[in-house]
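The next block holds one structure in the form of structure tokens; read it before the comments.
A single protein chain has been removed from this complex, and every other one stays in its place.
The letters A and B name the chains in turn, as written, and every chain counts its residues from 1.
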Amino acid sequence: MGENEITYEPAMTPDDVGATEHVPPAMTQKSLNDDILRMIGKPGKVWWAVFLLDLTILAIGLIAERNQIVQGIGVAGHTRPVMWASYVTNFVFWVGIAHCGTLVSAILFLFRSHFRRAVYRIAEAMTVFGVMTAGLFPIVHLGRPWFPYWLFPYPTQRGLWPNFRSPLEWDVFAVTTYLTVSSIFFLVGIIPDAAAARDRAKHWFMKLLYTGFSFGWTGGNNQWKHFYSAYLYFAALATPLVLSVHSVVSWDFAVAQVPGWHSTIFAPYFVAGAIFSGVALVINLLIIIRKGFKLEHIVTLDHMEKLSKLVLLTSTIVGYSYLVEFFSAWYGPNAYERNMFWWRFTGHFWWAAWIMFSCNVIFPLALWFKPVRRNMPVLFVLMLLVNVGMWFERFVIIVSSLAHPFEPNSWGVNYRMSWTEAAILAGSFAWFGMFFLIFVRVLPAFSIAELKETLAAPMRRKR
Amino acid sequence: MKPPAALARLLNPPPPKYHGVLGVFYYVDDAADAVRALRSAGLGPLSIFSPIPHHDLEHAMEQGTSLVRWVTFSGGLLGITLGFTLCIYSVLSWPLVVGGKELISLPPFVVIGYESMILLGALFNLLGMLALGRLPQVQSKAPYDPRFSEDKIGIWVPGHGETLKQAEQLLRGHQAEEVHVHA
Partner (left out) sequence: MSEDVVFNRRDFLKLAGIGAAATLSGCAQPPTDRLIPYLIAPDNILPGVATWYASTCRECPAGCGLLVKTREGRVIKVEGNPAHPVNQGALCGRGQATLQGLYNPDRIASPMAREDGAWKKITWEDALKRAAEKLGQAVRDHRGVAIITENATGSFEKLAGEWAGAAGGTHLVYEPFSYESLREANRRCFGLSAVPHFDFERAKMVVSFGADFLETFGSPVAQARGFAAMRARPESGFFVAVEPRLSLTGANADQWVAVRPGGEIALALGMARVILTEGLGAGDKSLGEAVAAYTPEAVEQQSDVPAELVQRLARRFAASRPSLAVAGGIASQSEQSVALIAAVNLLNQVAGNVGETVRFDRTLNFDAVAPFGEVQRLIQSMDAGQIDVLVVHGANPVYAAPAWSGFAAAMDKVQYRISLSGMMDETSDRCDLLLPSLHALESLGDAEPARGVWSLLQPTMKPVPMFDAHPAGDTLIALAKASGFGAFPAAWSEYLVARWQPLHKRFGAGKSWGAFWDESLARGGVWEEPDATQVKWSGSPAFAAPALKGGSGPALVLYASPNHYDGRGANKPWLQELPDPTTKAVWNSWVEIHPETAAGLGLAMGDPVKVETSAGSVTAPAYLYAGIRKDCVAIPLGQGHTAYGRYANGRGVNALDLLPASQDAASGAVAYLTARVRISKAAGPADLAMTQREKQQADRQIAQIIPVAVLLGTAPAPARRDTSESVPGGPGSSAHEVEEVEAFNSRPGKYTEPREMKPGEKTPAHAVTAYEPIHRARAARQIPISEGAYKNAQHRWAMAIDLNSCNGCQACVVACSAENNVPTVGPDLIQRGREMMWIRIERYEEKLDAAASSSRNDVRFVPMMCQQCGDAPCEPVCPVYATYHNPEGLNAQVYNRCVGTRYCSNNCPYKVRSFNFFDYSAPEKPTFAFPEPLNWQLNPDVTVRSKGVMEKCTFCVQRILEGKGNARDENRPLKDGEIQPACAQGCPTQAIVFGDLMDPESRVSKHSHGERRYWALNDLNTKPGITYLKKMERETA
């Protein structure tokens, strides 16, 4: 019996939902199918325009990358000592983006916070596409990008194995695992909705497609039973995974002894930062979608407000981490560290440091005010700023720490971003956008099944 | 526009011959009552189709807990073992000292073991779900109605002759919206 309590949540009655925003009386199980499956289908002019623009930017990025492979990584702005720069920054940035999805779908699932139901599919999609984007950069930044497979442990007749002590090797495992698990989680969640789409599909091809996605789902009681049990364990596995992945990414830096990197606070600090930026991007995407597809009654202001509270929370965690870092640098015995942090805010890259601090700590303070949280245009801008800030956070950590190493001899050689890098950065956004644009047009962008659960189950006898 | 012939057959296969009664409900409590009645009448095994799962129906069916968790657990166990084994084998098979660290330097290997645990755990979890949930299924074992993915609940009582009548009465008795008999 206890098992049944947690296999899935009880259907919500209007009063425990606080009816008003969550479930407009008009909404029925059928209307949900109508509203959400309406998104799927023939795209309009706007969509095509955006899509083509997106592909153009992607093409530019690809050309830049090709040029870099032919000529050598030197076309990027790296120097000695700044051997890592924008590519690794992008990697960490996109992995961070990818963290929100699993948080919303897994952690909030375990915490039973029902507002997630309206937003988690979007977030999960963002996770999968985010990891797919992030995964490109470790390859892009290699000096010899044609050998990335050397990092994978496969038996060779030369008996060579990768070095499992290297944080980069940890990345290989963490990121591939994360990509696999989050994709499975994403696709499994889609099964019942795909079935619904299938049952409505007109065109034979779409029918075939959704039959595939739905695994021939019929909503039988046996299917539901194992589905929800498995879903619970996915959540239970994804939660520690999401925490570990960004910790591992942070150890790329924390394990090295570079002043400004070698710090035990990195793991929690990076995880918080990741969720911070991820949720911010989800909010941006949702604001566009709910407006574009007229779904304000499904993704309500309440949902948006709850998400922005999440941003506020993580923002304070991130701000706290910054302060603790400075404090321990000042208070601690390591004078390299102290010198480093002073330089970080006053030296050559001072502007980046201040962009980071203001965008991640100061501006988000506005979220303390309810009107801000419920004002979509303002929220949109604020969230954009947050992600600018988060990109710069990684930039500051990576570049400014490297540019001021132990050896004074190599001071003053400062990194300058090259056009190639700019193009590839833009291309990465286009790459992400391409998948997302296709996604909203092909798969149910909201979990119909879970949204139905928020409706009062139809009862003849009122309890 | 028509699909190629081969696909056409796959997409809408000739409906198999079903033997039994299908009751279509809208109200959950009606359906639950019907299930109880049918089961007490010794009919079944029943199968229920619904757009979303309902506790009432589950309780009525008295179905136990899924076994998926054991599959998942064993997957995780296998994963962590493989992770550590790989690391330790690789350093022993070709011992190279780096940074003056011990060949079998466990702390870094923990990361590998941990990630492998989660990876295999998740994969086994998926397989478990598919196997136990009989997915993917090409052919439904009862007549399926597209409305089941919208807002209708279907109860399927397999059977022949006498049982069909009994089942039909019970279903109608519990205000089934529709009752289809497949003799």
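Operating definition for what follows: a contact is a pair of C-beta atoms (placed from the backbone, for glycine too) under 8 Å apart; a residue touches a chain by one contact, two chains touch by 3 or more.
Quick caveat, the model's predicted, so the values are computed rather than measured.
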Candidate in contact with the missing chain, chosen from A:Ala236, A:Val255, A:Leu313 or A:Ala426: A:Val255
From A:Met27, A:Leu62, A:Leu142 or A:Val442, residue that would touch the chain that is not displayed: A:Leu142
Residue touching the undisplayed chain, where the options are A:Trp150, A:Phe205 or A:Trp419: A:Trp150
Contact footprint on chain B, counting only the chain that is left out: 92-103
Hidden partner chain, residues of chain A it touches: 71-74, 77-84, 141-145, 147-148, 150-151, 159-160, 162-163, 165-169, 172, 255-258, 333-336, 338-339, 402, 405-413, 416
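Convention: only the chains that are shown with their structure count from here on.
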Where chain A and chain B are represented by their mean Cα positions, the distance between them in whole Å: 29
Residues of chain B defined as touching chain A within the complex: 1-3, 7-8, 10-11, 26-30, 47-59, 61, 63-66, 68-69, 72, 76, 86-87, 90-91, 93-94, 98-99, 101, 105, 108-109, 111-112, 114-116, 118-119, 121-123, 125-126, 128-130, 132-138, 140, 142, 144, 146-151, 175
Chain A to chain B touching residues, read off their complex: 3-4, 7-8, 10-11, 28-30, 33, 153, 159-165, 169-170, 173-174, 176-177, 180-181, 184-185, 188, 191-192, 195-196, 198-200, 203-205, 207-208, 211, 215-230, 233-234, 237-238, 240-241, 244, 248, 251, 449, 452-453, 457-461
